[in-house]
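Worksheet: one structure, shown below.
With one protein chain removed, the remaining protein chains of the complex are shown where they sit.
Naming follows writing order (A, B and C), and every chain is counted from residue 1.
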Amino acid sequence: MTTQRLYKPRISVLWWLSRRSYTLFVLRELSSLFVGWAVVYLLLLIRAVAGGPVAYQRFLHWSASPWAIVLNVVTAAFLLYHTVTFINLTPQAMVVQVRGRRVPPRLLLGPLYLAWLVVSAVLVWLVVG
Amino acid sequence: MPEEITLQVARYRPEQEDRPTFDEYKVPLRKDWAVLDGLNYIKDELDGTLSYRWSCRMGICGSCGARVNGEPKLTCGTFLTDYAPGPVRIEPLANFPIIRDLVVDLTDFLVKLGAVQPWLIRDEDKPVEEGEYLQTPAELDEYKQFSMCINCMLCYSACPVYGLDDKFLGPAAIALAQRYNLDSRDEGADRRLTVLSQPEGVWGCTFVGECSRACPKGVDPAGAIQRYKLTAATAAVKKLLMPWGQR
Amino acid sequence: MWLLFSGGGMVAALVLPALLILLGVVVPLGLLGAPDHAHLLAVLRFPLTRLTLLAVCFLCLVHAAHRFRYTLQDGLKLTRFDGAIATVCYSAALLGSAAAAYLLFVSL
Partner (left out) sequence: MSAIHDVVIVGGGAAGLRAAIAVAEADPRLSVAIVSKVYPMRSHTVSAEGGAAGVIGADDTIEEHIYDTISGGDWLCDQDAVEAFITEAPRELLRLEHWGCPWSREPDGHIAVRPFGGMKKMRTWFAADKTGFHLLHTLFQTSLKYPSVMRYDEWHVTRLLVDDGRVCGVVALELMSGRVEAIYGKAVILATGGCGRVFPFTTNAAIKTGDGMALAYHAGAPLKDMEFVQYHPTGLPFTGILITEAARAEGGWMLNKDGYRYLQDYNLGTPSPGPVLRSMELGPRDRLSQAFVKEQEKGRTIDTPYGPVVHLDLRHLGEKLIDTKLPFVRELCHKYQNIDPVHELVPVRPVVHYMMGGVHTDINGATALTGLYAAGETACVSINGANRLGSNSLPECLVFGARAGTAAAAYAGAAAPAGPAVEAQAADEQRRLEADLRGRGGRERIATIRTEMQTTIEGAAGIYRDGDTLAKAADKLRELRERAAVAALDDASRTFNTELTTALELTGMIDLAEAIVHSALRREESRGAHQRTDFPARDDERFLAHSLVYREADGTPRVEHRPVTITRWPPGERVYGR
């Protein structure tokens, strides 16, 4: 009789550094933190607006402080990364049928990016007015 | 072009050692030699103790998968010249227990494959005498891609989630379940739903997407899984809204 | 859950970059004059804006919570603590959403 000795490889905690594609993936997932921060930031802004012109001025002042700007620049980068990855992956996850035929995934990207642009423009218009 | 190339091949001899090591071999570097030809050269001429799997050497039997310089590949379809001047590192597929050298244990996958019921399920079988179930080429196209899986396990090797949690059903098993779900002749989607919608089913996948990049047959298991998430989620919502509704 | 997650992902993808870049980077840097207070207040008080903003906040937070939960688990090999991680993440999202609701419908 023999005893089987299988070698069970173990994944290290830093597995996501082992390959570039894994690292990119983890960065993509980490964008969630910044999505969270973006929402909080907007809420702070809303609170300031609700608190009257003075509070609003204070907020504007605070948001111009260097560390707030650095944080927000980083956040912006992650948000863009989130948008691009999310849009690029959507066709893989969704099948759109037009008149019984499958729309080729590449063709879906166009409308998605267009939608992004339109939404962004509307928002900018609303805010800047 | 140099005459030779060095292969660093992972060895694990369970009777002699506790963990894998590397052995180096020099093999001829020829224009049409695949990595597998290099391994066969070692086995035939240099060292008969090297163990690895292969059979068809035409990329269809799915047995020759290994990591070549870290990437999961079919060794019969990966050419040495692409790695010249070398050295080339050849290791067993990741995330599976290693039996010996480049041979890994696939039992886990076969259990999971059986669990997703990868066969045509009908409420009522039509007798063979009455002829075929009709299926238009468009209906065939719906699932064809997912029927191309050769069970080579490259996707399991690439998927970090499977590496972290071997309870995860994994890309190929889910893609094969989708292959039947999307087949116009099949009526078994409900039965597969229970298995697929478990936490270790489609929900384990965080859409790393590496599985689809590794797949040599263009199956796109990542796509299959995300598409199934939508199906499973819709089914869950439906059940929530109409708990007593039809099956 | 997953429907909320991916819905949130999509909303976050479409909405957040423009808002944040504008209000978090461009305006503070003074590249563009800050919108005046009255205008913002008017826009925000419009009922449709309130509703949309609440939905956006809720979805984005759920998305972030869900994703972060798995990132913690996989990235740091913490699957064992899944229960705790999940509770913390989703509670945070709910709290955030509640705060949003309060701000949008009570304070304003």
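In this section, contacts are C-beta pairs under 8 Å (C-beta built on N, C-alpha and C of every residue); 3 or more make two chains touch, one makes a residue touch a chain.
Since the model is a prediction, treat every value here as computed from it, not as a measurement.
Participant: Of B:51, B:69 or B:231, which sits in contact with the chain we cannot see?
Facilitator: Final answer for the missing-chain contact: B:51.
Participant: Among B:10, B:60 or B:235, single out the residue that touches the unshown chain.
Facilitator: B:60
Participant: Which is it among B:10, B:103 or B:230 that touches the chain not included here?
Facilitator: Touches the omitted chain: B:103.
Participant: In the full complex, which of B:150, B:196, B:211 or B:224 touches the chain missing from this view?
Facilitator: Among B:150, B:196, B:211 or B:224, only B:150 touches the chain that is not shown.
Participant: May I ask you to list the residues on chain B that touch the chain which is not drawn?
Facilitator: For chain B, the residues touching the absent chain are 13-15, 32, 43-45, 47-49, 51-63, 77, 99-101, 103, 105-106, 110, 113-114, 117-120, 125-126, 128-129, 131-137, 139-140, 143-144, 147-151, 176, 180, 183, 185-186.
Everything that follows uses one rule, which is that only the chains that are shown with their structure count from here on.
Participant: Which pair wins on C-beta contacts, B-C or A-C?
Facilitator: Contact tally favours A-C.
Participant: What's the distance between the Cα centroids of chain A and chain B, rounded to whole Å?
Facilitator: 30
Participant: Could you put a whole-Å number on the gap between the CA centroids of chain A and chain C?
Facilitator: From the centre of chain A to the centre of chain C is 11 Å.
Participant: Mind pulling the chain B residues that touch 2 or more other chains?
Facilitator: In chain B, the residues touching two or more other chains are 160, 164, 206, 229-230.
Participant: Could you tell me which residues belong to chain A and also touch two or more other chains?
Facilitator: Correct list: 11, 16, 29, 93.
Participant: Contact residues on chain A for chain C in the complex?
Facilitator: 11, 13, 16, 26, 29-33, 35-36, 38-43, 45-47, 49-53, 56, 60, 63-64, 68-69, 72-73, 75-76, 79-80, 82-83, 86-87, 90, 93, 115-116, 119-120, 123-124, 126-129
Participant: Using the touch definition from the top, list the residues of chain A that touch chain B in their complex.
Facilitator: Per the stated touch rule, the residues are 4-9, 11, 15-16, 18-19, 21-22, 25, 29, 89, 92-95, 100-102.
Participant: If you look only at chain C, which of its residues touch chain A in the complex?
Facilitator: 6, 9-10, 12-25, 27-30, 32, 34-35, 37, 39-41, 43-44, 49, 53, 56-57, 60-61, 63-68, 70-71, 75-77, 92, 96, 99-100, 103-104, 107-108
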